[in-house]
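The complex appears here without one of its protein chains, the remainder shown in place.
Chain IDs A, B and C follow the sequence of writing; residue 1 opens each chain.
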Amino acid sequence: MAHEGPMNEEPREGHPAAEVAPTRRRLLMLGAVGASAVVTIRPALASTAGSILNCEIPVPDPGHSGNWIDADGKLVAPNTPGAYPPALRPLTGEQVKSNLRYGRSYPGTSYDQSRAYTNYIRRLQQGTSGFTCYASLQMPRG
Amino acid sequence: MHSFTVRIGPVGFRVGSAWPRPVAALEAIYAGYPGPRDGIADFTVRLEPERPWRRFVRPSVAIRGDFILPDAVPMALRHGFLAAEMGMNLQMALGQRRFLLLHASAVERDGRVLLMTGESGAGKSTLAALLGERGWRLMGDEFALVDPVSGLIHAFPRAVSLKNAAIAMLRAEASEDRFGPELDGTPKGTLRHLRPRADAVARMDEPAAPALLLFPRYGHDRAIRPMGEAEIFVRLTQASTNYVALGEAGHAALARLVKTVPTRAIDYPDSAAALAIVDMLWAEQAR
Amino acid sequence: MPLVRALADPPGTAALDGAGWTALITIARAEQLLGSLAYRLEGRPMPGAAAAILADARRSAEQQQVQALWEAEMARRALAPLGVPVVLLKGTAFAAAKLPPSIGRSIGDLDILVPRESLDAVEAALIAAGWKWVKDDAYTLHYYKQWMHELPPLIHRERDRMIDVHHTILPLTARPTPDAAALIADSVALESGLRILSPADIIVHAAVHLFADGDLAGGLRNLWDIDRLLRSSDAHAGFWSALAARAERHGVTAAVAHAARQANALYATPIPREWMKWSPFDAWSRRRLLARDGWGRARRPVTRLAFYARSHWLRMPPAMLARHLWIKARDRRG
Partner (left out) sequence: MPRRYRADPRSERISVEMEGMAVIYHRPSGITHLLAAPAPEILDALSDQALDVDGIAACLAAEFEIAAEDEIAAVVADRLIELEGAGLVARI
């Protein structure tokens, strides 16, 4: 995620306590070798053709992490016959695209299991975790 | 091509459908809405058979238009109305460049706007719909449009998409004629659409200033937390589909929103608790 | 077709009604020409809703150009230590040199041309600077290296932008073989140190891209580029004979002549009388270029398929084409 940067190390009392001891505080920040000082905002919804490498799609989304996925990509109860357990780690946009285009399976999954995951992803809607990544798979036309 | 046009807030849509049914459903739920300004639609959505013969044989609806997701699953024809709604959402998410688009609900009272943002399932849509029946003006349950010049929020009062338990909750509040057909077996479960109250439609050209921003989270014990500006800023860039595309104007609009609008994260166990928190925070900020 | 009419004759848009404007805007979006149209019609009387949509399109095009030029600048920084000429192509070149087609033009990937012998060094420098392969399977990499006029597409891991690195302007398998060394030798340096093709070569490349390589999808935009370039060069004495000589040198006379004729037919581009030698292919390719209806739908599937097949035929000898399609099909089955 883009904002795993210095802001997470800061106390959050609404306003920083910088007024108390500016020099000391800044010195501390200055000394933080290794910690990132630059965080770049990435588009939530990428607009270019290849904007897919880094984004991730959890299967299923965290709100349904207990569910399994059937062959059509629908969420079903755990241990439903013919359905698959959640993906161990989120799929990347690149993997999804490669599955959509060339039928290449996801790491450590069978062809059918990959198909089920992809069917789930193709059903994603605005507001569901992973949708914006999936939406980024759009190609420019013309 | 069966055709339907509508204006929702500042945005005109044209929907073309290979089948009559989705258009009939759109006409019913958007009864009383105006057409696009000057008869010119900002965006075009097409509902087409995925392949020519699929118009008649096991009909399935592919969502096409100005902006598309090429590999999206086609939908069953009985969900054609939902396909149209998704198509309109997609045009906004991918194509909107006049306003900073936030994935947030917006309701207005006394000329001031309450914004609620968060992932699907956070409850922003249901809460906005409930508030819209209880003295607030519903400005939109899905997208809030921030005018980069004025900083005002423009209404985008689409039909509210109610899911599962929220349907019963709103049927207790709104009359039956404002509801669309029940759509079962959709990717989000059972859905019903609710037309906003007539005054929300009549006043959709009135923008208003944002006064309170909430990040609600459903299913947790009641809690209210302040948030740091940088965190709010970053989360809103991720809740916006066009922050980067708007460039400098987007940056200025978002920085102004973060700097001027009081913001809280709220956790709530049920909607009654959420509405109580909203009442309390609203009264606080109005003082 | 309304889009072509509006671009060629802006005052004619005064007659459009609401439905006419809606169709025009949808077609222009589908052909990636809405920004160009927006500037073309700027300042003309029109309904408020149309004016607002076109103003959005102008802002959007402007922002796209900022991003495209930035991507070029980042490539320049990554490649500067190599000391090799880096020639911008297509949309980014137009924008960097502020050439007439850049006005409102949408720009996708970054396309650059470098000498073939520095390809490996360029690839290594880009990868060191954060670019990575979009597809890294062995067949794709091998296929591109062996046969194509470019490296397989690379994408920057932070900025999510693609770069296509070319070493010539047509696949090595294609029948005409443009003189890549001459393209680079005669390129022109910009202030930044990046380069663009010579005026004649820019037109040659646009024509080749349209008629000797692609399947004409999105061809109206390429043809609009060509119209803008020809019009801005037309006044220079000796331009047309220089263009003809350059096209002949690269072995693409037919494609360049066809592009000029088609620009003349669709956009009323002024071309010399002796260039107007119509061929039966013209009408056929025009059908393909104009295959778009008022809902933005692609029409004439048979014509489109024929041009798709032609684009492969032009790029590859038949046996190789068969092998290529076979491997792609096998891939698809997983």
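The rule we apply is simple: contacts are C-beta pairs under 8 Å (C-beta built on N, C-alpha and C of every residue); 3 or more make two chains touch, one makes a residue touch a chain.
Remember, predicted model here, so these are calculated numbers, not experimental data.
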Looking at C:Leu16, C:Ala30, C:Met46 or C:Met74, which makes contact with the chain not pictured? C:Met74
Residue among B:Phe233, B:Tyr268 or B:Trp282 touching the omitted chain: B:Phe233
In the complete complex, which positions of chain C touch the hidden chain? 63, 66-67, 69-70, 73-74, 77, 130, 158-159
Residues on chain B that touch the omitted chain in the whole complex? 228-231, 233-234, 237, 243-244, 247-248, 251-252, 255, 258-259
Absent-chain interface as seen on chain A, which is shown: 3, 5-7, 10, 12, 15-16, 18, 23, 25-27, 29-41
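In this section, only the chains that are shown with their structure count from here on.
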In angstrom, rounded to a whole number, how far apart do the mean CA points of chain B and chain C lie? 38
How far is the middle of chain A from the middle of chain B, if each middle is the mean of its Cα atoms, in Å? 23
Residues of chain A that touch at least two other chains are 42-43, 141
Multi-chain contacts only, two chains or more: what residues does chain B have there? 245
Per the touch rule, the chain A residues reaching chain B in their complex are 2-3, 7, 10, 12-14, 39, 41-45, 47, 61, 63, 73-74, 100, 119, 122-129, 132, 134-135, 137-139, 141
Per the touch rule, the chain C residues reaching chain A in their complex are 30-32, 108-109, 132, 134-135, 153, 155, 157-158, 160-162, 217-218, 221, 331-334
In their shared complex, at which residues does chain C touch chain B? 17-19, 21-22, 25-26, 29-30, 47-50, 52-53, 56-57, 59-60, 62-63, 66, 295-297
